[in-house]
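For reference, the structure discussed in these notes is given below.
A single protein chain has been omitted from the complex, and every remaining protein chain is retained in its original position.
Just so it is clear, A and B label the chains in written order, and each chain counts residues from 1 on its own.
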Amino acid sequence: MTGATRRDGYPVRVTVNGAARTVEVSSTETLLDALRWNLDLTGSKECCAEGECGACTVLVDGRAVNSCLVLAVESDGLDITTVEGLETGGPAGGRLSRLQDAFLEKGAVQCGFCIPGMVMAAQALLNENPHPRPDEVREGLAGNLCRCAGYQRIVDAVLLAAEEDA
Amino acid sequence: MRPFSYARPASLGETFDLLDSAGPGEIRPLVGGTDLIVGLQSGRIRPDVVVDLKHLADLPAGIEQVDGRLRISAPTSLTDIIGDARIRTWFPALAEAASTVGSVQIRNRASLTGNICNASPAFDTGPALLVHDAVVLLSSRDGDRRVPVADFVLGPRRTDLRAGEIATAVELPVPETPLRASFARLTRRRGVDLATLSLCCVVGPRRTRFAFGAVAPRPFVVDDDSGVLADPSSSPEDRDEVLRAMTAQASPITDVRGGADYRQAMLLVLGRRALAAARSRPVQSQPDGAR
Partner (left out) sequence: MSAPQIGVSTRRVGGRERVTGRQRFVGDVRLDNLLHVRLVTLDCARARIVAIDTTDAERVAGVRAVLTAADLPDPMPRFGPVYADRPVLAVGETRFHGEPVAAVAAETEEAAEEAAALVRVTVEELPAVLTVERALDPDAPLVQDPCLRKGPLAQTNTLREWHFGWGDVDAASAPCVVENTYTFPMVTHFAIEPHVFLASADHDGVTVWSAIQHPYLLQSTIATLLGLPIAKVRVIAPDPGGAFGGKQHAKFEPLVAFLALRTGRPCRLALTLAQTFQAVRRTAYRVRMRTGFAADGTIRFQDVVTDGLLGAYADIGVRVISKSTYLMCGPYRVPDARVHVRALLSHTPPATAFRGFGTPQVAWAVESQMDEAARRLGIDRLAIRLRNLAHRGEEVVRGDKPADGDWHEAVHKAAEAIGWGNPLPPGRGRGIGVAIKSSATTGASYAIVRLHMDGSATVMAGTSDMGQGARTVLAQIAANELGLTTDAVQVVMGDTGVAPFDLQTSASRSTVFMGTAVAEACRDVKRQLAGMATRAFGADDVGVGNGTVAVEGRTLSFPDLLVAGFAGVRGEVIGVGSRRGEADTAHPLGGAPSFYEFNCTAVEVEVDRETGELLIVKHVSVADVGKALNPAHVEAQDEGAAIMGLGHTLMEHLIFDEHGRIVNLGALDYRIPTTKDLPLELHSLLVENEDGPGPYGAKGAGEGGLFAVSPAVAAAVTEATGAVIRELPLTAERVWRALRTEG
């Protein structure tokens, strides 16, 4: 890709939810656009488009990232996990992850628009810190806005998932 | 977003070739992208070419100790900087400041050099870089140039970056004696926020140094060489007098984040607190596991 002068038709090879995928993108597409429109993974959401709301959070090489602030072209070679990749046993009839189940158990989901990003941020937190304290959960999720403001139940859900994991 | 072309050079040499082939202002380096892409989306930044610096064989991400300096290469994320034991030991104010930049998601992508080159008057790592005498390493085909961060940032969105140059690293001199440093900031909410103001304080044996952010066109440093701030037996009144003189050099503006008079007054309040925090900070001379 060195010295490229074109503006679209960039081939990007990524691993998404464990599967190798190749998509053609234009330079102006974000990773979020590519996931939603090229790969039809619409679980990741767009709200602020400036890295403030976290609705677009995905894992890139295991770390939580705002996919609205990553260009699709720069993600060539990355390993990406989206909310669609959390269920075990495939999307149809799959089994919810502990974390997803804890969100439902604690009543943490209201409108649900922020939830995919919230779940991914929480998953990243648990990957790094399997048994977080409540204040660590609050810190870890501070980049994810919820306007139904079920924050308390969301924090409780993450703690529950961590506890079950013990 | 206005269309542009994307380049992913494999070495510094290739990067310089790209820089040579484009005029100034038409080419933008990309590291974390957390500022750049917001600028692209809003149309504030309209480059012809975006050059991704994350895949240069001769500029890998990482932090290394070279000749008494700690060198943080451009592609290193803030998360990795915060997690580095040497940074936390020798430059605690920088670790603290970096950990307030955006959210976890932002810190996982954002870079320190990007933060500096973006040159926001409110950039959170600014005061910490200044108190720690950080230097930006600027590389071009003609060689390297080292410029203190204090001089490199000229004003809002303005830096001393020259045509054909890229910022490849930030270097911090490892202190001979442990520093007592602290960071403080004021925000409109407790979660992720841009700073209404931020500051850093380093208390040495005699000299006490403050750096302030978001209260002038660029972060700036003020030293107290009188010894009053460093002296544990000085009176609060004497300390306040010195602090007032130091903070008087700020020129805050009124904007959506706060009034000028409020910012000015808070410099003193947070200055006192940062001083107390720095003085009470236990210092460790060697990082765990560091050589």
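FYI, a contact is a pair of C-beta atoms (placed from the backbone, for glycine too) under 8 Å apart; a residue touches a chain by one contact, two chains touch by 3 or more.
Every value quoted in this text rests on a predicted model; they were computed, and no experiment measured them.
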Quiz item: For the chain left off this view, which of B:192, B:229 or B:246 is in contact with it?
Solution: B:192
Quiz item: So that we can see where the missing chain sits, which residues of chain B does it touch?
Solution: 1, 3, 186, 188-194, 256-259, 262, 265-266, 269-270
Exercise. Considering the whole complex rather than only what is displayed, give the residues of chain A touching the chain that is not shown.
Key: 26, 28, 36, 40-50, 52-53, 55, 82-84, 86-87, 91, 94, 96, 100-101, 103-105, 107-116, 119, 137-139, 141-155
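In the analysis below, only the chains that are shown with their structure count from here on.
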Quiz item: So how far apart, in whole Å, are chain A and chain B when each is placed at the average of its C-alpha atoms?
Solution: 28
Self-check item: Contacting residues of chain A [partner chain B, same complex]
Solution: 1-8, 10, 26-28, 30, 49-52, 54, 57, 60, 63-66, 68-71, 73-74, 76, 121, 124-125, 139-140, 142-144
Quiz prompt | Interface residues, chain B side, partner chain A - complex | solution = 1-10, 14, 17-18, 21, 30, 33-34, 37-38, 40-41, 49-50, 52, 54, 79, 102-106, 108-109, 191-192
